[in-house]
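Read the structure below first, then the notes.
Then we have chain A:
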Amino acid sequence: MSLVNFAAREITCKLVYYGPGRSGKTSNLQYIHGRVPEARRGRMVSLATESDRTLFFDFLPLELGTISGFTTRFQLYTVPGQVYYNATRRLVLQGADGVVFVADSQARRFDDNLESFQNLQENLLEQGIDVRSLPTVLQYNKQDLPAELVLTPADLEDALNFRSVPSFSADALHGSGVFETLKALSALVLKRLAAGNSGESV
Partner candidate 1 sequence: MRAIEPWVEGPLTTFLTESSARLVLLMTSAGQVIAQHGFTRSLDVMAAAALGAGIVASTGELAKLLGPSPFGALVHQGTNQAVFLAPFTTPRGRWIGLVVYGKETSLGLIQLFFNRMVEDLSQSAPVEHARRAVLAENFEHELNASLRALFGR
Partner candidate 2 sequence: MTNFAQQVLEEVTRIPGVRGALLVSEDDGLIVAEALMEGVDGPAVAALAASLTGRLGRATRALGKAAPVLLHLQATGGAVFSAAGGEGLLLVAVTAADVNAGLVRLSLLDAAGRLS
Partner candidate 3 sequence: MSDDIQTWSAQLASDPGSLVFLPLAEALRRRGQLDAALAVAQGGVSRYPELADAHDLLGRIRSDRGDTALAQEAWTNALRLQPDLVGAHKGLGYLCYRAGDLQKSLRHLESAMELVPDDSQAQAALQRVRGLLAQPLRPAVGDPFEGGEAGTLLVDSQGRRLGGVMLRSDGTDASDAMAAELSGVSREARRTVRLLGLGEWHSLYLETPGMNLVMQEPRSETLLVLARGPEVPVGRLPLLADRATTLARRWMDKLG
């Protein structure tokens, strides 16, 4: 849940990148970290194993600037994708204001996507959060791979986007679609905040 400080006119929102293992969640954060001016971002914290898998989470704080007089900050988290890390996924998901689901477009990872998406809904439900009310954006990553290896955005849309949330094709390694995704989720989260539907505040 985002934190709003009326006295200091500050808003802090928590955005979580979710998805199956190796779908490119950390790549999203790394790209953002590399492109955002230093004054606007904090240190990127990565809790990774030796083989570069995310062990617990990646974390990147961003300063968005001033919106309606509020200094607005985002905290970007990734969850570990591997199935056996569900306990940590649940922990990172706690208090999320919005979720980017990063799907792996490769055809052979189709089931992993479905399983992870299901897992997201279960974990949210367990925290009493209705999936339909939580700002969510889909990202179909690795669309740059040879066409014979990947599913088209339309195929993925049919399989995952039954709620018609915003979705984006991406190549997170090279940055295409990364900012579009983040921008869309930011807008959803802040619109919801503007409507007074969320936020813990003083």
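Here is the rule we use: a contact is a pair of C-beta atoms (placed from the backbone, for glycine too) under 8 Å apart; a residue touches a chain by one contact, two chains touch by 3 or more; residues count from 1.
Picked so that all candidates are chains of the complex that A comes from, given by their letters.
Model, not experiment: these values are computed from the prediction.
J.: Among 1, 2 or 3, which chain makes contact with chain A in the assembled complex?
T.: Candidate 1 is the one in contact with chain A.
J.: Quick check: in the complex, which residue numbers of chain A touch candidate 1?
T.: It is residues 1-5, 7-8, 10-12, 14, 35-36, 40-43, 45, 47, 56-57, 59, 61-70, 72-73, 75, 77, 87-88, 91-92, 94-96, 179, 182-183, 186-187, 190-191, 193-202 of chain A that touch candidate 1.
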